[in-house]
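For this depiction, one protein chain was excluded, whereas all remaining protein chains were kept in their positions.
Naming follows writing order (A, B and C), and every chain is counted from residue 1.
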Amino acid sequence: MKKFVNDVDQLLVEALQGLQAAHSDLLELHLDPNYVTRKQPAKKKVALISGGGSGHEPLHCGLIGKGMLDAACPGQVFTSPTPDQMLAAAQAVDNGQGVLFIVKNYAGDVMNFQMAAEMMDRPCATVLVNDDVAVERSQHTTGRRGVAGTLIVEKLVGAAAEAGASLEQCKALGDRVNSRTASMGVALTSCTVPAAGRPTFDIGDGEMEFGVGIHGEPGRRRGPMKPARELVDDLLAAILADLKPERGSEVLLHVNGFGGTPLVELYLLYHCAQKVLEREGIRIGRSLVGNYTTALEMAGASLTVTQFDGEMKSLWDAPVHTAALRW
Amino acid sequence: MKKFVNDVDQLLVEALQGLQAAHSDLLELHLDPNYVTRKQPAKKKVALISGGGSGHEPLHCGLIGKGMLDAACPGQVFTSPTPDQMLAAAQAVDNGQGVLFIVKNYAGDVMNFQMAAEMMDRPCATVLVNDDVAVERSQHTTGRRGVAGTLIVEKLVGAAAEAGASLEQCKALGDRVNSRTASMGVALTSCTVPAAGRPTFDIGDGEMEFGVGIHGEPGRRRGPMKPARELVDDLLAAILADLKPERGSEVLLHVNGFGGTPLVELYLLYHCAQKVLEREGIRIGRSLVGNYTTALEMAGASLTVTQFDGEMKSLWDAPVHTAALRW
Amino acid sequence: MNTQDIVSAVEAVQAAILANEAHIESLDRAIGDGDHFINVRRGCEAIVAMRPELSQLPPAAAFERIGMKLLSTIGGASGPLIASFFMSMGRELAGIEQPDTREFAQALAAGVEAIKKRGKADVGEKTMLDVLIPTSRLLQRLAAEGADRESLCMKIKQEAEANMLATRDMIATKGRAHFLGERALGHIDPGAKTSQVAVFAVCDMLTEGAAS
Partner (left out) sequence: MNTQDIVSAVEAVQAAILANEAHIESLDRAIGDGDHFINVRRGCEAIVAMRPELSQLPPAAAFERIGMKLLSTIGGASGPLIASFFMSMGRELAGIEQPDTREFAQALAAGVEAIKKRGKADVGEKTMLDVLIPTSRLLQRLAAEGADRESLCMKIKQEAEANMLATRDMIATKGRAHFLGERALGHIDPGAKTSQVAVFAVCDMLTEGAAS
């Protein structure tokens, strides 16, 4: 394992201290339990709190600030945070309008946030993000994962909350955005969890993992490398089969890198995806290309499509001021 | 080689098309010769043009827009662009106030921009960026390289140009910022030039390249991996020996990732660097952490320190609206 | 069983988990995200560090403290599940100073029930429950039958081992392995493995204690 690190056990805290110092105008770090809040607390609005395992940076701490999150709870690398973190964060940022948890659908995240919600004596609701179409929906299983679509939920609900939406409205909007968002990814390499010290999976030179998540875990199937064009065809086929957008509908297209793939390739993927959507008669109203929901240094990328409706596009355009997204 | 690519020879053009489409509000792409300009041409100001080999994204095309560059000329991966690109870009964006080329100090970039300048019949000047202290200055050699400090030169001169500075003032400011900026980097892995298809260098599991540039080339020396703290000590020792800032002086600290290093590690490096500067009595007035001047998927990072003087801090704070930097 | 037994059991489990590091880690790398060993180790360390405090408490309170501590230490999927297990055991043993084998078996069953509820899972889903549910049932039966410690522990270990191995042939419907679909076939569930390792460690401690 080759990483910039002092003591693996201190990596998370040292990184959080660096994050806070580099964005001292924006962020405030609280340790033990660990959570990060806006430097300038928001006035009277629903408090948006997210969190999850670390290693997905800039998600979620890089998305704290005006127009997005009020707080985030970072767990150990790829390990969901614990209820005490969520309780402390809620205590810190709730100003009487209630707390909305935005949670990626993993057993660990769901259970920890659930226990926090049960232990809390303030109005709260939870939006579960499960945009990954690589996994089938089912009553009997954990269901689909939350991946890069989470950022989109956080952005749109963040804008609505900033504009004064109620807890119920925020929850309803979050669920709606989630139901109109679909993602799928492919990995070319694994990544190394620092505390584990070796790659989570081994993969051959001509292979890729198709339908992966964001934890360096193997995907739905392993297959031979393909030209980018064909890969994008496959990813979008799955996404569009799920969303079933009508011709002429307008979408947000998000090309998300997993960390180890250079921008030049992400833009090439965007180019390929744009051609497919054009062919399908779907308009790209907004786009986002970059490493936002990462899996440490994993090489790979995911495509996310959100089908706009009503005010969703203007919520995307609403001002945001965070470490990773700003306009 | 595992990359998202269709045809290696088309990678650059397809990526540029994706870049343009993803930022169609900001950028305009011109092909053959290849250059990228602002979508909204600037009114009456010195035209800032940069360029260099591709593979360093978001540098330079991601830094085109209000408050920074007017145009950029992307070469093939790690290969300087050619004079016809620079001439066409100058023709497109010069509005009579003259052209300033911002050029990283590599033989190829220098000669190609020089030939363009010789072939051009408009007022023009060149700022050569050579911030990399891993290489000694010398009369008899190519001298130091331009690395991550280039972004800082482009930001500060960009703000001055936007505020109406003359060509001479822009050139003088660029030279001053360059002389007050020093960088040094370390790589943990090499990267693979797509057309070459294999890593530029091989490196063992416990080794690192110290004093590297941004082209996946070997550094000044190979050494054993060290704790982040010690690495940062070494990098800052070289940087501070060059800049010799007085106690109490104020700096910009830029932790730049080379592409393959996750944010969590970059923030950890920032944390380490901040402690060293604190100990030396140097104030961090502004900071920037992220993958800005990359070498494809190379794992590694560089530290850059710019010693503020006069209006430099307010030029950093001036509004900027590009794909990669915005405030 | 008294609090000293609990503390010894925790130490024994920690040692056993550490001894099985490579195997547990490789299992979560294969069908999970590679952190299960680290999560469980972090939990063990936190509890072992609490020994002085725990020794002062009756078993019920000790279990509750252990549960609360694990809840804020482990995280991930296993954290809330293991925490719920201990907290529920603690509640079940409230007021009982020296639980006998039957009372302990009863409390353990309540703990397993808490995992089922929290995880919305049952046997056959390729999780820790595939070891814990049958093992806990067998313990209750053997305790009711008044089996001697030696044979009880031997049978319990056999049951844990067999059920741990059985997860190899399951398709997961809960936890991360579920995302892999059929690809999880042929791999033992990491949580089932740690559960088996923990069961072994406690049994061995109890029987060694008896032998000495």
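Simple rule for what comes next: a contact is a pair of C-beta atoms (placed from the backbone, for glycine too) under 8 Å apart; a residue touches a chain by one contact, two chains touch by 3 or more.
Everything numeric here is computed off the predicted structure, so don't read it as measured data.
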Worksheet item: Among the chains present, which touch the one that was left out?
Response: B
Worksheet entry | Hidden partner chain, touching residue among B:Thr37, B:Ser50 or B:Gln76 | B:Gln76
Fill in: Sole residue of B:Glu28, B:Asp175 or B:Glu217 that reaches the chain not shown, by the stated touch rule
B:Glu217
Fill in: Residue ranges of chain B at the interface with the undisplayed chain
33, 53, 75-85, 106-108, 111-112, 114-115, 134-135, 138, 140-142, 145, 193, 195-196, 198, 200-201, 213, 215-218, 220-221
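Here, only the chains that are shown with their structure count from here on.
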Practice prompt. Name the shape of the chain contact graph, picking from line, ring, star, complete and other.
Written response: line
Discussion item. Need the most distant chain from chain B, centre defined as the mean of C-alpha atoms.
Written reply: C
Worksheet item: Just curious, how far off is chain B from chain A if you go by their C-alpha centres, in Å?
Response: 29
Discussion item. On a C-alpha centroid basis, what's the spacing between chain B and chain C, in Å?
Written reply: 54
Worksheet, complete the sentence: Rounded to the nearest Å, the gap between Cα centres of chain A and chain C is 32
Worksheet item: Which chain A residues reach two or more other chains?
Response: 77
Discussion item. Where in chain C do residues touch at least two different other chains?
Written reply: none
